[in-house]
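A short worksheet on the structure shown next.
Note that this complex is displayed minus one protein chain, with the remaining chains in position.
== chain A ==
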Amino acid sequence: MAATPLLELNGINKGFGPVQVLHDVNLSVYPGEVTALVGDNGAGKSTMVKCISGIYQIDSGTVTFEGNQVAIHGPSDASALGIEVVYQDLALCDNLDVVQNMFLGREKKRGIVLDEPTMEQMAGDALASLSVRTLKSLRQLVASLSGGQRQTVAIAKAVLWNSKVVILDEPTAALGVAQTAQVLELVRRLADNGLGVVLISHNMNDVFAVSDRIAALYLGRMAAQVKTTDVTHSQVVELITGGRSGNIGLPPEKPADFGGDVVDITPGGDK
């Protein structure tokens, strides 16, 4: 496994007015690996993703990408670095077709005119590289796609741009069994192609099926980041629901020395 992380978050804090959502969060994403980000509803997973993608600005902390500290001020900064996000509430425009959505905001042009043939061809190639064969037409409006097909389009968008890190926020939440399997297969294929993948999911089976590492968020704090092979289902569930499991996770009451990479936190310390 690769030793140096592709993307590294250090001591990230983020609040909305008086509400502190993320407390000193750390996260490492490695190339060729799927890192599962788990946590209860409201733990701050989506907020964290939006901080990485520049939709929200972090209050403090550092983001390191390929060894360099970077500042991400907006979605275009993130995509310029090669970070793609597939959002929980899918960021697709229903009134546009598959190709138009895949190139949204980054259209190919010849002079001032959109270069539709090139875009259509590239979109087709990206879908083919993921072995997607379920679309009737690349010019189909996204409104007419099934949930799985929409996810597929969103994921293919990430491949299109030769991204280095792809973050998927609950890509299988609304899908049936067959489509979930398809999407998970896509996720695995992304990592096998050398990308760093972050997968957010509430489904432990999905997490254990595809991930190499698991990062557990508990009430806005990173409880632990462990190798998937080192933990069991129930340990992960404990991390999610209680923030700790045995000697991994957050300290029980007051900050105590656990000798791990656990951050020193005083509960109730929100300002």
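Here is the rule we use: a residue touches a chain if its C-beta (ideal position, glycine included) is under 8 Å from a C-beta of that chain, and two chains touch if they have at least 3 such contacts; residues count from 1.
The definition used in the following text is that contacts and distances are computed from a predicted model.
*Asks:* Leaving aside the chains on screen, match the unshown one to its UniProt name from "Xylose transport system permease protein XylH", "Lactate utilization protein B/C", "FAD-dependent oxidoreductase" or "Ring-hydroxylating oxygenase subunit alpha".
*Replies:* So, among "Xylose transport system permease protein XylH", "Lactate utilization protein B/C", "FAD-dependent oxidoreductase" or "Ring-hydroxylating oxygenase subunit alpha", the name matching the hidden chain's UniProt entry is "Xylose transport system permease protein XylH".
*Asks:* Which residue from A:A43, A:A123, A:V198 or A:M222 sits in contact with the chain not drawn here?
*Replies:* A:A123
*Asks:* Given that one chain is not shown, which residue among A:T4, A:Q69 or A:S137 touches it?
*Replies:* A:S137
*Asks:* State which residues belonging to chain A touch the missing partner chain.
*Replies:* So the residues of chain A touching the unseen chain are 53, 55, 74-76, 79, 85, 87, 89-96, 100, 104-107, 109, 112-114, 116-118, 120-129, 132-133, 135-139, 141, 143-147.
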